[in-house]
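Step one of this worksheet: look at the structure below.
A single protein chain has been omitted; all remaining protein chains appear in their positions.
Note that the chains take the letters A and B in the order they are written out, and that residue 1 is the start of every chain.
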């Protein structure tokens, strides 16, 4: 035994040497490269050299060959305008988190990356992103002018911007989405649906008249009804929230709010009355499929301008929407999709210049969003200049290039498909403008001081959230148990930490 | 005297040199693939900051481990992990051995080949799909159990995914169903390797089949059984994530009997994604397994030196 241990120690030591040797080798390489750059910069007459940057973003099922064509087109523009060659690093959306972990740990080349909202504060706390303020002032004019001040500054952490949100719907409203054929059939007045009481009446109508249809299903597999009916500012992670988007900046426990209890009681009653999907807590079927197959009538969801058209397309069924909660801008809605520059990037200026193009150059934005004109889309005939259509005989599934438009910079520069509302961007801009800002808009919670508690609380929440918020279990019995376990897991400590950070933030930004 | 021993050693070395040479590729691979990355274990004691780099990050002692122990869940997940694994080791081995013995009794090559491929089938299906198949069986509305089987006995439908008491049985059955075909291959190879002469002699002495199994087959494969049991003990704090996460459909109401260390860690780190904390969990699982294996190996050694692993 002891012999074995000795052997092991020796092996480990060998390993340590090798490892340090290899990391040194890497540093050496990096330095040499830097020196080369410095040499170039030293000769002022030399023309600006074309540098390469790597850009990572999540991708869903677009074929790689088509993407390469788009990449080439984008490079034609960027090499000419900003002397930058762009290398795409598309990552399958489902693998995003893991691959990011590897890229950052391995210190791989990456100069510009998409930042998913939920990961933002964690990435900053772990030192993965650089502060962008100076770069924005130097090379980010197009980015700054694309935003209202309240939105761009709401991504600040300790006074500095680490990521820039994309320009899209920056607030969120919540409401119900229903099948139009059944709405018409039963004479439901959509405009009159304003509260959950109204929703209840509609569900009852459907239940009474359409025995084979489930009146209400969750907005997505694994989601609850509460997640799509957010009546407070979640302050990032729902652990400690701000009721009424204000509450004098006093953080409270969501699960102890009387409104939460009332919501659970209502959903439970719906469940018992058969208004909702019986196996919502374990359902793994897409909402669109539930609608398309004719099994379901409606769902609660987060909405935005053009939402009904988007959902109709997705489920191949005409849908209508009613708003239950008016649009509110919170930090979460603004930071939902962003772009940042990784800390180990050696081409930070070039990356910022390219990011600036994403917010100011319609050609680049549309290459990202729609692909190549004539190949992936054509200008629609007899319509406004920014309206496009799929080429003859093609549709979304056969055209070979599909991207999520809200992901690439300034969506307002994007063309609009002829099946959508041509005025959609004007309406979205209006939506952003009129939306009520939460009092805590701009506060980003850093969970790292309480990560032990967050891990425990997350476990408790996943245990109770789905059964309770889908009405599958009795809240009278389970809610007290839930709250007690949350306390045992350290919920109060998280809330105290959040309150402390929020107070500091309010003081620094003179928010009363 | 001293000169003599060194000389003997040298002869010794020359004799064994080819054997050592033979081992080089394998050991080199273990060094690269397994030992070098073990530095990663140090991440468990660090607060990883990428601006400082992983190796330059601050040491934080054992604070990354805290979340594993601080709540009442700690007891539940430890209990579940241990009990499930204990049952899996005992039942899994017994059933795999039984199947191997039965397969060995079958003389028709065709039939044996058929059975063997078919019982291997579940092993080839991913856990996600297994979870769908189980769902087809247990779905509250359209499942076979509630729709066909329970009514046959005049029983009321059961909300399988909300009642935690059934799940220890369900998970054990699924685990064995999926893995038995695979693990019986090892035993089959061992049993076929037994010299036929032993059986022929036993038959001449009029030993029954049952006695042959007890007196010949089982003793002959004991080293393999011991080894697999020891390896199972070494991984007693680990569990098949897919089995405990996908198959119960991550249903919160079942956590009492389905939450194990791996699922707890996964759920806990979903939001914060801290590699220090996940490394801490792995370290803890390995350490417990390591201690248990040393103890059980020591016990085995006391009884029978040849069967010990090292």
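Convention: a contact is a pair of C-beta atoms (placed from the backbone, for glycine too) under 8 Å apart; a residue touches a chain by one contact, two chains touch by 3 or more.
In the analysis below, contacts and distances are computed from a predicted model.
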Message = Out of "Magnesium chelatase subunit D", "Sodium:proton antiporter", "Carbohydrate ABC transporter permease" or "RNA polymerase subunit sigma-24", which one is the UniProt protein name for the chain not included here?
response = "Carbohydrate ABC transporter permease"
Note = Full-assembly contacts of the left-out chain, visible side only, are chains A, B
Query = Of the residues B:93, B:190 or B:216, which one touches the chain left out of the display?
reply = B:190
Task = Could you tell me which of A:228, A:435 or A:501 touches the chain that is not displayed?
result = A:228
Key: Missing-partner contacts on chain A, residue numbers   = 1, 3-4, 7-8, 11, 18-19, 22-23, 26, 60-61, 64, 89, 91-95, 98, 101-102, 105-106, 108, 219-223, 228, 284-290, 292-295, 301-302, 310-311, 313-316, 396-397, 402, 404-406
Inquiry  = Take the complete complex as the reference. Which residues in chain B touch the chain that isn't displayed?
reply    = 12, 16, 18-20, 22-23, 25-27, 29-30, 32-41, 43, 54, 99, 102-103, 105-107, 109, 111-126, 128-129, 132-133, 135-136, 139, 141-143, 177, 181, 185-186, 188-190, 192-196, 208-209, 220, 223-224, 227, 231, 234-235, 275, 278-279, 282, 286, 289-290, 293, 306, 309-310
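Just so it is clear, only the chains that are shown with their structure count from here on.
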Note = Chain-centre distance (mean CA atoms) for chain A and chain B, in whole Å, is 38
Residues of chain B that touch chain A when the two form their complex = 31, 35-36, 38-39, 48-55, 63, 66-67, 70-73, 132, 135, 139-141, 161-162, 249-253, 255, 259, 264, 267-275, 277, 294, 310
Key: Sites on chain A touched by chain B in the complex   = 1, 4, 11-12, 14-16, 18-19, 23, 97, 101, 104-105, 107, 118-119, 122, 126-128, 222, 237, 278-279, 281-282, 284, 343-344, 447-448, 451-456, 458-460, 462-467, 472-473, 485, 488-490
